[in-house]
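Only a single protein chain was left out; the remaining protein chains are all shown in position.
Up next is chain A:
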Amino acid sequence: MNKESLLLSIEIVFSLIAIFWIFIAFSLLYRRIRTSQLRLIEETFADIVSRYLYNDPKNPLTLAEITRTLRNVGIKSKNSNNIQFLIRLMIRTQRTLLGNNFKKLQKLYTQIPPYGVSIKKISSWSWYSKARGIREIYEMNQSQYFDEIFKYRNDKNIYVRREAQIALVVFLGWESLRFLPYLKHNITLWQQIKIVEKLYDLYPRPELKWLHRAYETEKLFGKKLLMRIIRKYELHDETGYIIDHLNHYDYEVRETAIYCIQTFAVSLNKMNYIKELYEDIPNVNQQGLLLNYIFENSEIDLDFYLQQLYSDNEDLKLSIAEILWNNGYKEKVQEFYYQQYPKRELNVG
């Protein structure tokens, strides 16, 4: 390598380093400006919301002033990033308040920019934008768009229909259960939990009329959802629905029923019925779980346990023997044990 080419290489390397440094400097500068811009939007929004909620008669806040102030800090239709940031702030604020302030905020959100931005997202071709739009609408409780959202409850995209179903719960509460039989796609466990939690947060008073109507659903995910609702609300009078599904043909429905019944202590009659259903459960692990529930939630029923001990079901006999042994029926276990080995002549020596 001669001197010229070496110098050229060094120049190229230095140029590259210089370009990187300039790029980093621009990036840092941009970030600093952007951060201060976002902070300004946040502070302005905080000021607007506080003055709107507690309007000072000496210094009243008008809608025109709100719109103008927001525009001055960069909330313009062409600047979608700022608008998105504002929406996040709006949602965050609405989540923190209850009572009259919540209603006031709801009204404010219909009047200030970025009005209409979330609903426009719903007509986007992208599933992500659709789901996000629906979420923003229900988080900000903009119930005027309910009809638009309702159409997406059976959307082919799981995320879109998931958000639409949550929106139904937010806007309709318990009444949303009436759509359960008409849902076409499975509701995943995660979605079931989200629905139950959202319903519980927003509508803590149960409306059994809708629950009873929903019992008619044949959808397996619907049955699981209803059992989880009964469990979450601790509806003791509705435990019959859970018990009836303990011996369901579907593994997951049985699993949910066994999981949910464990929250409740049931009456003697219901416990006797559970014992009857116990033998119909085709899976030994599930039987084991139910046996544990029966043992922990009822007095020792010697007939029931002996019946299980002498039945053909070999898998749980050890557990049953253990229960009897530890609860004052050692002789019954010994009797069962010796009975397995009929008297024979001892061959000693």
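By definition in this document, a residue touches a chain if its C-beta (ideal position, glycine included) is under 8 Å from a C-beta of that chain, and two chains touch if they have at least 3 such contacts; residues count from 1.
By our rule, contacts and distances are computed from a predicted model.
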Name under which UniProt lists the unshown chain, selected from "ABC transporter, permease protein", "Fe(3+) dicitrate transport ATP-binding protein FecE", "Xanthine dehydrogenase family protein subunit M" or "Response regulator": "Response regulator"
Touch criterion as defined above, residue of A:L53, A:V117, A:I158 or A:L220 at the omitted chain: A:L53
Contact with the hidden chain (one of A:S5, A:T62 or A:N100): A:N100
Those residues of chain A which, in the complete complex, touch the missing chain: 42-43, 45-47, 49-51, 53-54, 56, 89, 92-93, 95-102
